[in-house]
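For this view, one protein chain was removed and the others were kept in their places.
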Amino acid sequence: MTEKTNLIAGVTGDWEIVIGLEVHAQVTSDAKLFSGAATTFGAEPNTQVSLVDAAMPGMLPVINWKCVEQAVRTGLGLKAQINRYSVFDRKNYFYPDLPQGYQISQYLQPIVGEGEIEIDLEGGAVKTVGIERLHLEQDAGKSLHDQHPDLSFVDLNRSGVALMEIVSRPDMHSAGEAQAYVKKLRAILRYLGTCDGNMEQGSMRADVNVSVRKPGDELGTRCEIKNVNSIRFIGQAIEHEARRQIDVIEDGGKINQETRLFDPKRGETRSMRSKEEAHDYRYFPDPDLLPLTFSAEFVDDIARTLPELPDDKKKRFMDDYGLSAYDAGVLVSEAENADFFELAAKGRDAKATANMVIGSVFAGLNKAGLTIADSPVQAEQVGQLVDLISDQTISSRIAKDVFDLMFDEGSDQGRDPSDIVEEKGLKQVTDTGAIEAAVDAVIAANPDKVEQAKAKPKMAGWFVGQVMQSTGGKANPQAVNQLVLAKLGIEDQ
Amino acid sequence: MVRRIAGLARIQVAEEKLPGLARELSAILGFVEQLSEVDTQGVHPYTSPVETQIKARADEVTDGGYPDDILANAPEKDDGYFAVPKVVE
Partner (left out) sequence: MTQDSDLTRLTLAQARDGLRAKSFSAQELTRSFIDRVAASDKLNAYILATPELALEAATRSDKRLADGDARPLEGLPIGVKDLFCTSGVRTTACSDILGDFTPTYESKVTENLWQDGALMLGKLNNDEFAMGSSNETSAFGPCINPWQTDDKTPLVPGGSSGGSSAAVAARLGLAATATDTGGSIRQPAALTGTVGLKPTYGRCSRWGIVAFASSLDQAGPIARTVRDSAIMLTSMAGHDARDTTSADISVPDFEAALTGDIRGLRVGVPQEYRVDAMPSEIETLWQQGMDWMRDAGAEIVDVSLPHTKYALPAYYIIAPAEASSNLARYDGVRYGARKPGADIDDMYAQTRGAGFGEEVQRRLLIGTYALSAGYYDAYYLKALQVRRLIAQDFEKAYEKCDVLLTPTTPSAAFALDKAQADPLEMYLNDVFTVTVNLAGLPGISVPAGLDANGLPLGLQLIGKAFGEEELLRAAEVLETAAGFSSEPTEWWNAS
């Protein structure tokens, strides 16, 4: 059931969006699906093209077994049915960047069948989205339409690169759910090492199927928004498309089943003229390729090498480290982030470490536009910093300053926190005599405030602040607090 | 029918040839109609005379790197790309 909050208001009442996604994920492999040409991104045009990829007369496909392994691995990661007998079909259509005039894909008998993904929603809720299937197929080349006034240019470097098309069930009902699905899918693929998930380079893109209906009604006519290449755009495209469809229907119109394109500059979808013709792909089994078969042992061998996946890791972080669902979710979103945290937390207070990793490290990286691999502060150093707080060498406030010195560009960047603390004399003052003297000094200098505080105990905080200031923040805040209360004669609350 | 199929196959057929072609095609289709006499209940379709396991290649870069060969026969090329009449999406 759709939650009330997912409904969109229209003039005729509330509407429900129904979303299904077909995600095209580039298989991580050195060579293409059916040829020995390279798959690296950004090469000069037509340099990573074999005779097979250019569909020269008489050329034949030979499957790259790594891509089969990767598909099985992904299927296992999606808890899906693995089909030990699958068939490559030809999907026939004409397009300048489709050299063969057909795409080798899998139609009736895909390599992976039904599976599921748990997606994490805002507020910590979890929802299961069904996976209908995953199949292997070839990518097309790339057409450039803006290089010449009368011509389109074709680069076949991508032609023949292996893709996994992962098809969800229409189980999502808001832009947020669709985005959470893509995020989770991307995390799983990255954990598995089967797709780098790099949406900017086109390693992952989504065809978004959107329809609207009145809650409880039959499914509406859907439109497919092709090739949306960022999570943000997926959200924008869904919101715009749902609104458009509601407006059309409420104005008495009908939705035509069609392919649409999302224009990020305008934030809207528009009909694709070139795809208007009714499709008849004339799928049939590719006579150049025998059925794809493999043994149960082959699947078992892959299953044995599967890493811990995000959901399991999250559960373990909650169970073993006592982290909140939210914190655990943030930490496991990327395998490298989770590894960083576990290294930092080893043998110390996991909650405090998680706070520092999320609040300082991730926040800093985010701001600087860096990934965890480029972090100037190492996991061990984060751990050391946590230790310095827990053994009361420094206060949390000083720790923040120390972290900034370690993280930001400058002479202290990347240094161990203990060295910085030592060198800059940032050690917390725990000597009660020294703190008492500082408290006495503040009390003596502010007799009027002392009177006020006796009437209004909350004023004690002002004294604590003054003492911390006069000690350069190094005084142990708890000791200061206790002394202030004692000296002012206020009962600890 | 012929016009639609010719469209799918991207073959320009002159208007005056359509009726003749339609006759020929329906004669051929009439001929193959005999197949419906055969009881094929439960018969597994035969897609290839080869019945062995699919053979595969290792994930190694062994090909490519010869753009001049790829473009050698191109009717129109520009700056290392194939060039075609502008496609409007």
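Note that the chains take the letters A and B in the order they are written out, and that residue 1 is the start of every chain.
Everything below uses one rule, namely that a contact is a pair of C-beta atoms (placed from the backbone, for glycine too) under 8 Å apart; a residue touches a chain by one contact, two chains touch by 3 or more.
Since the model is a prediction, treat every value here as computed from it, not as a measurement.
Chemist: Considering the complete complex, which visible chains touch the unshown chain?
Modeler: A, B
Chemist: Touching the left-out chain: which of A:Pro287, A:Pro307, A:Gly322 or A:Gly359?
Modeler: For the chain that is not drawn, the touching residue is A:Pro287.
Chemist: Name, in rising order, the residues on chain A that touch the hidden chain in the full complex.
Modeler: Residues of chain A in touch with the missing chain: 51, 54-63, 90, 92, 94, 96, 99-102, 152, 154, 280, 282-284, 287-290.
Chemist: Please give every residue of chain B in contact with the chain that is not shown.
Modeler: Residues in contact with the chain left out: 1-2, 5-13, 21, 24-25, 27-29, 31-38, 40, 43-50, 52, 54-57, 66, 69-70, 72-76, 82, 84-88.
Heads up, the rule we're going with is that only the chains that are shown with their structure count from here on.
Chemist: Please report how many Å separate the Cα centroid of chain A from that of chain B, as a whole number.
Modeler: Each chain reduced to its C-alpha mean, chain A and chain B end up 40 Å apart.
Chemist: Write out the stretch or stretches of chain B touching chain A in their complex.
Modeler: 7-8, 10, 45, 47-48, 50, 52-65, 67, 69-71, 76, 78-89
Chemist: Residue numbers of chain A touching chain B in their complex, please.
Modeler: These residues of chain A touch chain B: 29-31, 35-38, 44-54, 62-68, 94, 96, 143-145, 147-156, 261, 272-275, 277, 280, 282, 285, 287, 289-293.
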